[in-house]
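Note that one protein chain is taken out, while the other chains of the complex remain in position.
Right after this comes chain A.
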Amino acid sequence: MAPRVRKIAMYLVLYSIAGIALLWALLPVLWMLLSSLKTQAGMFSMPPKFIFKPNFDTFAYMFSERGNFTHFLTNSVIASGVSTGISLVLGTLGGFALARRKFKGEKHISFWIISTRMAPIPAVLLPLYLMFSKMGLIGTMTGLIFAYTTLNLPFALWMMMIFFKEVPVDLEEAAMIDGCSRFQAFWRVVIPPAAPGLVATGILCLMFAWNDFLFASVFSGHENQTIPVAATLLITQQGIAWGQAMATGTVIITPMVIAGLIVRKYLVRGLSMGAVK
């Protein structure tokens, strides 16, 4: 009997530790969600209230004409969506080429790709800023999309290369013997098995662009501010509009949490650039 009791006690301890860890991980997010649903007075009441009647005024205001939130949301969707699309198309084509073909200096090319992804953004930002201002791209949507693509393309290339390496070469060889061209074989035979990887790469690209603040704060003008930038506009000399800030935060993270959990299986590979299987 004793070993059994010891085992139960051990699991009890382990589950409690996990519980505490989860509390630490989730409390801030939960608190943000709750705060966005509270009235102004309820938000600041001490001791804090966990049970209350939800109030959707903040969200209603944000999406009203004065809140202008739809505008920011549209900008975010366009900037991150278009740049993800470009990165995916180019990254899929290039990633396949990298996966299949032996190049001269292949190692240098792949190191170069990874270094563009890992380069410190503040350092990259500066020459891009100078380049963009010469080209008149500061404050334009094109500039922002271009900037996000610079961030996402190397990532997409690397990820797709890894996913394509897992598709057996025999498949294409068979298709080509049946009369497909190289590209047809790629399109009809290689893409379908790599599709889940494609979706995962896309979602991660989307997340990087959607969550970005630095590029958007430097490159975007008044007309094309994204939601993270809009969130910082709530920080003023007079203080922070906390109700709106929490509601904005909730809107920023909700789609990404859902999308991220969908591609959970690929997440590790994505965030570590395929380092670990």
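As a convention for this text, a residue touches a chain if its C-beta (ideal position, glycine included) is under 8 Å from a C-beta of that chain, and two chains touch if they have at least 3 such contacts; residues count from 1.
By definition in this document, contacts and distances are computed from a predicted model.
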Absent chain [UniProt protein name; select from "DNA polymerase Y family protein", "Sugar ABC transporter permease", "Hydrogenase-4 component E" or "Acyl carrier protein"]: "Sugar ABC transporter permease"
Touching residue (missing chain; options A:4, A:53, A:66 or A:101): A:101
Option touching the unshown chain, where A:58, A:75, A:150 or A:224 are the choices: A:150
Of A:37, A:62, A:198 or A:231, the one touching the omitted chain in the full complex: A:231
Interface residues of chain A (partner: the chain not displayed): 11, 14-15, 17-18, 21-22, 24-29, 31-32, 35, 43-44, 46-48, 90-91, 93-94, 96-98, 100-102, 107, 109-116, 118-131, 149-150, 153-154, 157, 169, 172-173, 176-177, 181-183, 186, 207, 210-211, 213-214, 217-218, 228, 231-232, 235, 240, 242, 245-246, 249, 252-253, 256-257, 259-261, 264, 267-268, 271-273, 275-277
